[in-house]
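Each remark here refers to the structure printed beneath this line.
The complex appears here minus one protein chain, its other protein chains still in place.
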Amino acid sequence: MNRETEREADRRTGVWLIGARGNVATMAIVGARAIARGVTGETGMVTAREPVASLDLPPVDGFVFGGHDIAPESLVDRAERQRDRNGVPDGETLDAVREDLAEIDERIEVGTAVNCGAAVSADSEQVDESLAIRDVVNLIRDDYERFRERRDLDRLVVVNVASTEPELADPERYDTRDALERAIDEDDRDLPASVLYASAAMTAGHPFVNFTPSTGNALGGLRELAVEESVPHTGRDAKTGETLVKSALAPMFAGRNLHVMSWEGHNILGNEDGLVLEDEENAAGKLASKGDVLDSILPDIGHSRVRIDYTPSLADWKTAWDYVHFRGFLNTEMKMQFTWEGSDSALAAPLVLDLVRLIAHADEHGSGGLQPQLASFFKAPLGVDEHDFSRQLDRLYDYADRHS
Amino acid sequence: MNRETEREADRRTGVWLIGARGNVATMAIVGARAIARGVTGETGMVTAREPVASLDLPPVDGFVFGGHDIAPESLVDRAERQRDRNGVPDGETLDAVREDLAEIDERIEVGTAVNCGAAVSADSEQVDESLAIRDVVNLIRDDYERFRERRDLDRLVVVNVASTEPELADPERYDTRDALERAIDEDDRDLPASVLYASAAMTAGHPFVNFTPSTGNALGGLRELAVEESVPHTGRDAKTGETLVKSALAPMFAGRNLHVMSWEGHNILGNEDGLVLEDEENAAGKLASKGDVLDSILPDIGHSRVRIDYTPSLADWKTAWDYVHFRGFLNTEMKMQFTWEGSDSALAAPLVLDLVRLIAHADEHGSGGLQPQLASFFKAPLGVDEHDFSRQLDRLYDYADRHS
Amino acid sequence: MNRETEREADRRTGVWLIGARGNVATMAIVGARAIARGVTGETGMVTAREPVASLDLPPVDGFVFGGHDIAPESLVDRAERQRDRNGVPDGETLDAVREDLAEIDERIEVGTAVNCGAAVSADSEQVDESLAIRDVVNLIRDDYERFRERRDLDRLVVVNVASTEPELADPERYDTRDALERAIDEDDRDLPASVLYASAAMTAGHPFVNFTPSTGNALGGLRELAVEESVPHTGRDAKTGETLVKSALAPMFAGRNLHVMSWEGHNILGNEDGLVLEDEENAAGKLASKGDVLDSILPDIGHSRVRIDYTPSLADWKTAWDYVHFRGFLNTEMKMQFTWEGSDSALAAPLVLDLVRLIAHADEHGSGGLQPQLASFFKAPLGVDEHDFSRQLDRLYDYADRHS
Partner (left out) sequence: MNRETEREADRRTGVWLIGARGNVATMAIVGARAIARGVTGETGMVTAREPVASLDLPPVDGFVFGGHDIAPESLVDRAERQRDRNGVPDGETLDAVREDLAEIDERIEVGTAVNCGAAVSADSEQVDESLAIRDVVNLIRDDYERFRERRDLDRLVVVNVASTEPELADPERYDTRDALERAIDEDDRDLPASVLYASAAMTAGHPFVNFTPSTGNALGGLRELAVEESVPHTGRDAKTGETLVKSALAPMFAGRNLHVMSWEGHNILGNEDGLVLEDEENAAGKLASKGDVLDSILPDIGHSRVRIDYTPSLADWKTAWDYVHFRGFLNTEMKMQFTWEGSDSALAAPLVLDLVRLIAHADEHGSGGLQPQLASFFKAPLGVDEHDFSRQLDRLYDYADRHS
């Protein structure tokens, strides 16, 4: 068959989720299967809207899911817990995809949480921690390959949606492909799980998406590899709530030459993400990527801060309160406040599906390395300095126009 | 001297304000003179920021102010009242420009408020209401010309910053230049003041800015005139607060394919503008121009409403509360709220100065008719369908890049 | 059996709801039956908490429901619609009481909506509108009596939870029992439905609760009757959301001698109540009872306003934004804002059950006329000038202490 004329709808796309039983993964799988079953629509998906919808993208209803996790709770149990606590998914939707979830759950392999911090690995089941790092990488890669073969996939996209790791100290020591390979060979115990997953994927040529603030493919050695081997990859830290609003609002202050003196952000959330971020080490990376947005758009900003607190009763809901104190003409001090109340997973899940579709498209078109057209999806987009949401979107639209 | 090589700094720009003793005009004059006196900066002015700052624009400190008004209160008294009630300008700034204000006040001529609604013309001093419409237009034009000659101006820009008029019924009857001229000749008593001011300015070739929701230069007959005579003009209804925020935020919902079910906006303000808008007739035009923004950016929006209420204690401060109810992936209902607390005049005044500078630039470069590059300044930009603030700004930046 | 020693638990209490298929009635019935079935608790019920819980009150699980309505939709259908749109009640709770609802639905008689305004009576089924008023009253009374006999009730409490009527003009013409009786006899077509229901109940000696802003038992003639015949009655307009908060917050400003210059309240809601209140006539009564609270607690208040708007997507949820502009020491102007997001029916329903229990208690103890100890339940408590929520509660607690 002539590959050039084959459309994505006829090809099989595998989606391998690191953290496959977490909130975001569960909601992405539920959503994709609900779309496939015809019981929900595509609201919230960027790829369902023009001009992006005109691209030849792999259809969501054809996604074949698999993944790694260290949590013993099954996908069905997790989805039921989300239904009961958050009302999302609703009961009818869950019933429609319950069997799909059970089937997918059997394809989820035991993962690693090396250097993920104490908050993450409690009560977990992991690959043998005494294994050499090289062996762990090989195990992961074997999982990918076995999945690919057994499910007869044309392409496998790996997406990290696991809990946020503590920041890696001195990441520049892994700035080259050689240095990273050597570290793995020498059983370097500082490497965090996200790097092992990314390395296993990218050396095998699988497109990689880092949906989290963890290090993963941001490491210099992996970026070098991606360019040399023409593997598309992107990240990091998906922009779903408060930071999304900031990236839309801050340009307004800049565009009107209003001076922001203070921008305070206070986030409260009740899911596992919130619990992990109670741990200061795990929170550090998140806060770093959230902070870049304002400094980039408002270089003269006087003061900004982001707080993330765990409020158990909110379950998967995240509420942010932002307070912006700014000065205008004639030194007039003025204020803007907003609150944002969103379901963390319901905001994130469609972006996972969007990113799989779009990075598969890049892969199909031979575009390796970082993907600047995907900057609008991330708080700290790899390889892109632009944080203005509207300008980031323009890059995606330009890409869509070029390829349609 | 060769005009082509003369820079704007060496030329004299007149600024004629319709409603010259109102809040916005007073603050614009105070600000311009405070900049000239070196006691305040240019925060809040779009033209003070790159890339627009690179254009050869007439300097604010060289502006020569005049205008029409029907209010007997002097500029100095109005400015003192603003200081006492709003704290803007502060005492020191006002002291530095008090003499300038007194001098400018003597150049303010008695105006007309025909068809401006009962709320506007109370306690006012107007030109003889028994005069024929043609004679009123001539009087206005004579005021412009006398000012231009006496102050030895190279250019005169006319800006309407008067209170909002009731909407004009059946404006299409004035859709051609001929029809409008005929109506003036036949003493058509339906024509509102804003049209008379605009007509007098544009027939004499003066660039015209409509800062308000009133009809003015939006009339078909004047748009035809502007094209035929190459007079630059722009409007309408400056975007200073809630609508500005909407035009920055609504694209975020669109860009993420989130479905806005309801967008409620509630504005409370305490200045004369608020008092006039208590009158339902005067409010209609304002509400119309505010409404377009959401319908344009979010064509599928389920419901939206804007309320404007008069809250005397707020004086010149305007507070808006907006509530956005939207649906995302898996039918998840979510919410965003914001409040905006700004000084109406301090937000508007710098834009008056920006618009004078930018329309003078268009005039200098022979660009007549509507000015789409100025869309970002308006709630209902004449001749432009784009309401996304970021995209509107891009037009201005493109213009700046082309002319720098 | 000696009545004095019989406890309420052994007696049969009937609850007759005017508007028995509306949101509030449906939720009250669902809640009472869910308590009876052991699937929900008593959170939100004032009578479940000390010191009120110590009174000998009729138990909720023994309530026997009946009522009037003009809506054809069944109780089960309405409850399912509430579940689907609002998530309250949840599916499990509804399943547990579905059969109870179906049984109760059969006891709901066709009612009247005379003078209830156009917004209320659309698509309704009513008693023959050509009947004489006296005949309508008799029909209603017969419905009460038949229910009482068939269900073998010891006591029947009638509660008006129907949609808000337009205000009755010149209510003082019915200020005596005689005048009211004469008006009914002379077929006075100005009398609204709420008065007919109240009159039929109170002349038969049934305790009456007016949960709405409608006229009902507030009429002078009925108040006279209640005293003379020792019938306990109470109302009006249950305090469930924004006004509740006001009655708790306004005393704080008073207590600290802070001067409230403006208090703006903006309510948006999406249920039938909201739709009816879109009609200015129906809204008038509601706005009047909401307004009293601030004027009473803050006699020096400068300005206040309440807006109620219909926002369909909110369904049964009501969001209020209040903005309080106040002045403190040294003329310092300060601000407080709040938003309240509540389920209208879920807030109201437990108060219906509380009021039935408490007015039954008053009846049992021979206390006729108005019941000042119930003031905390109402926006415009009949016979009580106190609007401070805390002081109103103290009256209830004193009553409880006296009777325990």
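A, B and C label the chains in the order they appear, each numbered from 1.
By definition in this document, a residue touches a chain if its C-beta (ideal position, glycine included) is under 8 Å from a C-beta of that chain, and two chains touch if they have at least 3 such contacts.
Remember, it's a predicted structure, so these values are computed and weren't measured experimentally.
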item	value
Options C:G235, C:P350 or C:G369, residue touching the unrepresented chain	C:P350
Sole residue of C:G44, C:G91 or C:G205 that reaches the chain not shown, by the stated touch rule	C:G44
Option touching the unshown chain, where C:G14, C:G31 or C:G270 are the choices	C:G31
Chain not shown, touching residues in subunit A	261-262, 264, 266, 268, 302-303, 305, 307, 309, 311-314, 319, 321, 323, 325, 333, 335, 337, 339
Subunit C residues that touch the omitted chain in the full complex	27, 30-31, 34, 40, 42-46, 48-49, 88-90, 93, 244-245, 248-249, 251-252, 254-259, 327-332, 334-343, 346-347, 349-350, 376, 388-391, 393
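Criterion: only the chains that are shown with their structure count from here on.
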item	value
Gap in Å, rounded to a whole number, between the CA centres of subunit C and subunit A	50
Length of the line joining the C-alpha centres of subunit B and subunit C, rounded to whole Å	50
Approximate Å spacing (C-alpha centroids) for the pair subunit A, subunit B	44
In subunit B, residues with contacts to at least two other chains	335, 337, 339, 341
